[in-house]
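The complex is shown incomplete by one protein chain, all other protein chains being positioned as in the whole.
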Amino acid sequence: MISDLFSLTVLLGIISSGIRLATPYLFASIGEAFSQRSGVLNLGVEGQMILGAFTAFYVVMNTENLLLGVLAAMGVGALMGLAMGFVSITLQAQQGISGIGFYLFGLGMSNLLFQLLVGTVETVSGFPKVPLPILSDIPVIGELFFDHNILVYLAFLIVPIASFVLNKTNLGLKIRSVGENPEAADSLGVSVSKVRYFTTIFGGAMSGLSGASLSIALLNVFQLGMTAGQGFIAVALVYFGAWRPWGVLAGALLFSLVNGLQLWIQVLGINIPSEFAVMMPYILTIFVLTLSRSKYGAPSALTKPFEREG
Amino acid sequence: MKSRLNAILDALLPLFATLAALLVGAIMLIILDVNPLVAYGALLNGAFGSSNALAETLVKATPLLLVGLGICIAYRGNVINIGGEGQMIVGAIVATWFGLRYTNMPGWLMITLAMMLGALAGAVWGGIPGVLKAYFNVNEILSTVMMNAIAVQLLNFVLTGPMIDPIQSEKASQIPQTARLEEAYRLPRLVPTRLHLGALIAVGLAILVYFLLWRTTLGYRIRSVGQNKFASRYAGIKVERYIIIALMLSGALAGLAGVTQVYGVNFRMITDGSTSGFTGRAGYNGIVAALFGSLHPIITIPASILFGALLVGANTMQRVTQVPSALITALNGLVVVFVVSSEIWRKKRQQKRLTIAIEDQEFDEFSNEIPGHSVEEAS
Amino acid sequence: MKKTKIILIFALMLMLIFTACAQQTPVEEPDVEEPSSEEPVEEPEEIEKLSIAIVSPSSINDFAFTQSIYDAMLALQEEYGEDTIEFVYSENMFIVDDAAAAIRDYAASGYDLVIAHGSQYGSSLQEIAPDFPEVSFAWGTTVDTFGQDNIFAYEAASDEGGYVNGVMAAMLTESKVIGVVGPVETGDAKLYVDGFVEGVKATDPEIEVLVTYINNFSDVALAAETAETQIAAGADVMTGTAQMVVGAIGKIQENGGYWFGTQADQANFAPDTVVASQVYHWEVILKEIIELRSQGILGGRSFVANLANGGEVMAFNPEIEIPDDVKAAADQTIAEIKAGGVSESPEIEPLDIAIVSPSSINDFAFTQSIYDAMLALQDEYGEDTINFVYSENMFIVDDAAAAIRDYAASGYNMVIAHGSQYGSSLQEIAPDFPEVSFAWGTTVDTFGQDNIYAYEAASHEGGYVNGVMAAMLTESKVIGVVGPVETGDAKLYVDGFVAGVKATDPDIEVLVTYINNFSDVALAAETAETQIAAGADVMTGTAQMVVGAIGKIQENGGYWFGTQADQADFAPDTVVASQVYHWEVILKEMIGLRSEGTLGGQSFVANLANGGQVMAFNPNIDIPEEVMEAAQATIQGIIDGTITIELP
Partner (left out) sequence: MTDLELNSGKKVRIESVTMQGITKRFPGVLANDRVDFDVKASEVHALLGENGAGKSTLMKILYGLYHQDSGEIYINDELVKINSPTDAINLGIGMIHQHFMLVPTLTVTENVALGLPSSRGPLTDLDRVSKRILELADLYGLRIDPNAYIWQLSVGQQQRVEIIKALYRGADLLILDEPTAVLTPQEVDELFGIMRQMVNDGFGLIFISHKLHEVIEISHRVTVLRNGKKVGTRPTSEVDKSELAKWMVGHAIDFITTTDQIQCGEVRLKLENVSCESDRGAKGLKDINLELCSGEILGLAGVSGNGQRDLAEVIVGLRKVSSGKIFLEDEDITGADVDVLIKKMLSYIPEERMRDGMIKDFTVAENLILREHDQPKYSDNGFLKLKSIENHAKELIKLFQIKTPSHKTMAKSLSGGNIQKIVLARELSRKPRTIIAAQPTRGLDIGAAEYVREQLIIQRNNGTAVLLISEDLDEIFALSDRIAVIYEGKIMGILSREDATKEKIGLLMAGVLPAEQA
């Protein structure tokens, strides 16, 4: 049975699962990477995601306007990010814990609003698949990589963009410096809190988008607690990716591909308890990181509030 | 006098913050057409209104305190242990297995052994991220999050297979639970409620952890490693070892929390397929409790009770007012956010007091040492 | 639309709260608790001379709404004497501003009671009343007194008469088609029509009721035209409300059918056609108002005219020979309504029931099934009899235990622990509350305690039926199953499903994947994708996260079989059938036992045979006949025991 794993269908299946599963992680992790690069640890990603998922779903259900849904989800995420920013930047609260608070808040609010405004599980028509001209006609690869909905493309497109912004723009320079040595940035007239507010708001918007990618692009449905801890995995993937967009991509793909693999293992009836199959992506993620021995450290000022003395 | 007042104000700060959060919650309640006074009356009543309510609050606070104590240690060692959920689970699995496997032991002996084994299992589960961090530079936030996910699958596996209640395994429904521990193995009840000895043990451990951190070389080293790795190495402390020890101790206390949940409350393990069904989110809430308690083991005691009261009372409030339970979750989130946010006032005031203290001291010394201003005139 | 409304209502509520806070402080609320009808008023008490003014939107002889209040005044005058009751009226005040002016004018010129007989007059009244604290105002039909102590409110429970009319209409129609002509779908009219339809359906669900709202109160021609249309569609019995229905009555009369009236006795208008009318006797209400006034209470209360208090009366047309059985049914219905419930359910004591369950009441799965059952019970026994509360999302066993104990201690008669993981806690709690019944699901274990009921669903039965159908529908011979954790109800269902498939066609491959998670919708979706990629064209699954999987099989044009809730609403083109739990069947048995003094100690299984489980086939899907037949045969086989399900 195990040999079945190496057939083309299965291989393609795993890869396409990996691409889909990675999509929400990419959005949320890239956003989180930005906020961590500037020194803010946001553990509230999960809450922002689920509230974003609900918002997108609800807006699309009522307006059938997908773009509006995406924007609303990003807006709600950004609002949560703003609140997170206020608490952790202006009020200098413990970031990890306030994040847990925002997670609970987002979880509760999405659930509450769903009960009051929707009531029962419904579908919406979300983003359709957009086969890319020419590219999607390439046999095998075309279907695999170039026949997805627009948010999937966007998720993968965001990786090089994020990398470019971080490394090649003034904004990126500011973000990196604020996360490493806020005093230095401050002494050169860079507003540490402005930069950090920007990244937390951006991170929130991305988390919202991540939620939207679930509820109006990949699944087209909202169900209570549907993010199921993915926000926390997204945070963990930022560590895996050593705060670099390409690293995050590698982490998200690894985790998602192994997740796809374990699904196939179960589908092929390979005889291991399903629990152990489900464990696989987690174990492998730790394992790979243990072996790879990242040379990059965390941003020096991560979780440290900045306050000019005097 | 003044310093005592300040200390009291500091200690009450989380309480004020909680009240502020509840005030925001009141608006939501009004929107849901529920009288906030009735709701919060129910909350207070549910948390403290009767001896039974009080006992429930303490039962809830017990695992929070145990996990929170572990967080105090880990945090002092500058490691962030988000793995309390997983550590509770493996601690409970091992202790439960032991209690079911060996029957007819004296109760006190079994309880002692089970606690030790559970703590050990938790320590191992916490130690793995510790080793990974110390020697392989794997970030512990990542590894503990992953270890939680692994632990819950382990739980699902043993409770549906190897450790399932033999009675259940014959039934079609196959509830994923273990058999019950025998009567003798259960933690004694303190008063005729569900309040069990575990609560006292947790308080005892809080004092012990306080001593450990500030009165022993081990604690000294953990704190040293947590504050400054370079200086610790310079002081001859093996930094890696103490990172691991800090996470292991943290895991051990979480493991113990798992044991008390089984031996003190439910007498068996049950899962609903997620972590929180067994742990009651204590692995996460314990972190919050520890931070409410300023990461100080003694202050974590009232902080755990406060947070436990909030959780218990909120459930009562839901029952009485019939608001959707989602509101409770959101409200808890608000409380957490408000309480951590309130810390800034404590910090600000502490800073102020400190500088005043130094000023007084320094000016005294200067006035003794410095011989007048004659030099200035010389220019 | 509904959602926007809720948001609006939220905003409004907020504003209301603020205004209420601002207003309520100085005003002493009259004590509304006082029983308003201590004794039926037979003999009119001596009252002071009273001058009353009526303002109403249509004409006093409209055969409908306005006429009802006018007639009531005449009745009052008759009772108290013209010397005592003096009244004037302003009719056809359809312009609200004019009506406001009239109301103000009457109040200013010393009338004791001004009746604003139109729900549209409310906001005017709210402004005017405070200026005349000595004057009583009455506003109908509504229940809102604006918290002002000189406004009475009154309305009619017109659904009651509607129901009675409906029952009779159902028995009289031969074509099995009934027409209804309504003005605007709101207020009194809607209440009446809804009650009517309910009455019809309760008597014969097969009857088709054509309801047309013409969105107009006065267009008699349009009402006539509507009646023509309905008659053309086969209606032989009709009803309708508001003054323009006279047009409709004329038409049904022409066609020799029957009419049921409301608001006023319409028999005079078409003696050979109108069978019965629900007539308002506002004088019953007005008498109470007058009496309160004589005691110095100028307002602040609201009243409902209904069959029980005589504010509504069924006027049967003596000109028409109503068949005995119809008359008897009508009388019986009236009696039942007066007694407080139309239900045929056995009389039971009022019960307070509490539910504790691990997920959310709208989880589309396990918890929702028990919640829906409670609603069904309430529907059946009435909300007065069945009062229930719930604690949802009690995934922490310990919290659930606290909740269960708390409910038991606070006097609930029955506490339902709807989660197999709660058993252990229940075992401890139940002995402490011997007077309380506990129910534990889903399991069969009562722990030998005589106040615990156990209930579970034979979900493998529905699973088996689903499996049989799935096996017949798959073309690829591959079927996918998405499960949460391999245990309990989920395992039972999946095992039953697999058995059903294999029994039908052993060659079919069934791919079972447990994702070990109840909420990860994305992972469920991905699992479905994987199974589809592996060839699955028919799928099933259980627990709330399966919505992700349903979406995927839908995209791929395959079939889905549901369980726990009817999932056809969710994906009408994909869900072939769902196994639905009807816990109310079980709960009714428990309630019945309890009323006989048995508090527990028995276990129940919801299955196909006892109706606790029902197969809901999706009417939107064209299920091939042989599949449908096989399904029915399987159900029958399971029920009569000829099919035994082999579980692993």
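A few comments on the model shown:
Lettered A, B and C in written order, each chain numbered from 1.
FYI, a residue touches a chain if its C-beta (ideal position, glycine included) is under 8 Å from a C-beta of that chain, and two chains touch if they have at least 3 such contacts.
Predicted model only: the values in this text are computed from it and were never measured.
Shown chains touched by the missing chain in the whole complex: A, B.
From the options B:W108, B:Y135 or B:Y234, the residue with contact to the chain not on display is B:Y234. Here the missing chain is touched by one residue of A:E32, A:E46 or A:E180, and it is A:E180.
For chain B, the residues in touch with the chain missing from this view are 214-218, 220-221, 223-224, 227-228, 230-238, 351-352, 354-362, 365-366, 369-371, 373, 375-376, 378-379. Chain A residues in contact with the hidden partner, per the touch definition given at the top, are 168-174, 176-177, 180-181, 183-190, 300, 308-310.
By definition in this document, only the chains that are shown with their structure count from here on.
If you average the CA atoms of chain B and of chain C, the two centres end up 47 Å from each other.
Annotation: 43 Å between the Cα-based centres of chain A and chain C. Within chain A, residues 111, 115-116, 229, 275, 278 each touch two or more of the remaining chains. Chain C has residues 360-361, 486, 516-517, 519 in contact with two or more other chains. Partner chain A is touched in their complex by these residues of chain C: 3-4, 6-7, 359-364, 480, 486, 511-517, 519-523, 525-527, 529-531, 533-534, 544-545, 547-548, 551, 554, 569-571. For chain B in complex with chain A, the residues that touch the partner chain are 80, 132, 136-139, 141-143, 145-147, 149-150, 153-154, 156-157, 160-161, 284, 287-288, 291, 324, 326-338, 340-341, 343-344, 347. Considering their complex, residues 47, 83, 87, 91-94, 96-98, 100-112, 115-116, 229, 232-233, 235-237, 239-240, 273, 275-276, 278-279, 282-283, 285-286, 289-290, 293-294, 298 of chain A touch chain B.
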